[in-house]
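Every protein chain except one is present and positioned as in the full complex.
Right after this comes chain A.
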């Protein structure tokens, strides 16, 4: 259609004006796309922080009253952790036992008459990494494998050497209550090395010698008679968001947490990590709005400033017999062509710069390369983002063509041409 053809020819005829328009529109589109990338990167980084650090909940008995010094039961603790506000929870059930027919490290040999002193801990956790030590590499499986099933366990290298144990051997532990052995038989699946322990440090009792610790699954310990009798449960919970603390607190109270227990989170650590990233996202949003607003205003002013030139052109076309609708279509086609080209270029540049942009946002705050790569991989402009950018671009089309379209629709050609002449 000649109107479209003429519109494209006009783009080249009015090179300077259209280049200026193009630069402004390209800047706006790129800024919007870049802001989206920054926001998405920030969201992913914050998600990473929350996953990594969460907001660990601490329940502290602040009562000075002796009557209130009874620890919370395992049942209660488990019910507390069963909450929609909790992101992660690690249970560690612990029993102090006597390994049957086995030696222990740092054994003082003392035993009061008529009593059986526990010599080691059996610790059962629902977290396969057991504690941070495994995750950080301070504890490492050197033979065999981590326990998978019930009644499987891992023991330290030193404990294994002391007793000539190896993977697939079985050991039995009993309670420290006389005449109530409540035995638990465990199959060794793996041997671990603990680099965090300095063996030269003296310990007062074998019970406090970490190399005597036997690790197993949570249910192995929690289901045992020994645990039911005198076991202890430690529950580490992390909220999805520190801002959920009050709601979580209210839920704990309805579940029976006494008033003399205070509930708090280590918000400072979380905020120290997440706040700078959230700030970057906030600044990016403001910049985007500013660029869009200012750019839009400049486009509108430019459109109004070039109105004289466009008015004359429209007057001539209308005088030649071109219909209003076609004249308006021609103007809109020009604007759509410029914005369309800028949209493709802007998104292309943003996509190319995406990795660098994301890196720039997170590199100062997240130093682990694998975490950085993971976050950057997750940052992708999706359908909704493209839709928003396209809608914003349509707004720019309107701003850049509005004066011309108004003249086409409002004024008769005789008036336009008489003003010029």
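General remarks:
Please note the rule applied: a contact is a pair of C-beta atoms (placed from the backbone, for glycine too) under 8 Å apart; a residue touches a chain by one contact, two chains touch by 3 or more; residues count from 1.
As a working rule, contacts and distances are computed from a predicted model.
Chosen from "Natural resistance-associated macrophage protein", "ATP-binding cassette domain-containing protein", "NAD(P)H-dependent oxidoreductase subunit E" or "3-oxoadipate CoA-transferase alpha subunit", the protein name that UniProt gives for the omitted chain reads "ATP-binding cassette domain-containing protein". When the missing chain is restored to the complex, the residue among A:164, A:321 or A:382 that touches it is A:321.
Touch with the chain omitted from the figure is made, among A:14, A:126, A:232 or A:285, by A:14.
Within the whole complex, the absent chain has one touching residue among A:142, A:243 or A:414, and that is A:414. Between the chain not shown and the residues A:56, A:158, A:213 or A:313, the one that touches is A:313.
Residues 2, 6, 9-10, 13-14, 313, 315-324, 412-414, 417-418, 420-421 are the ones on chain A that touch the missing chain.
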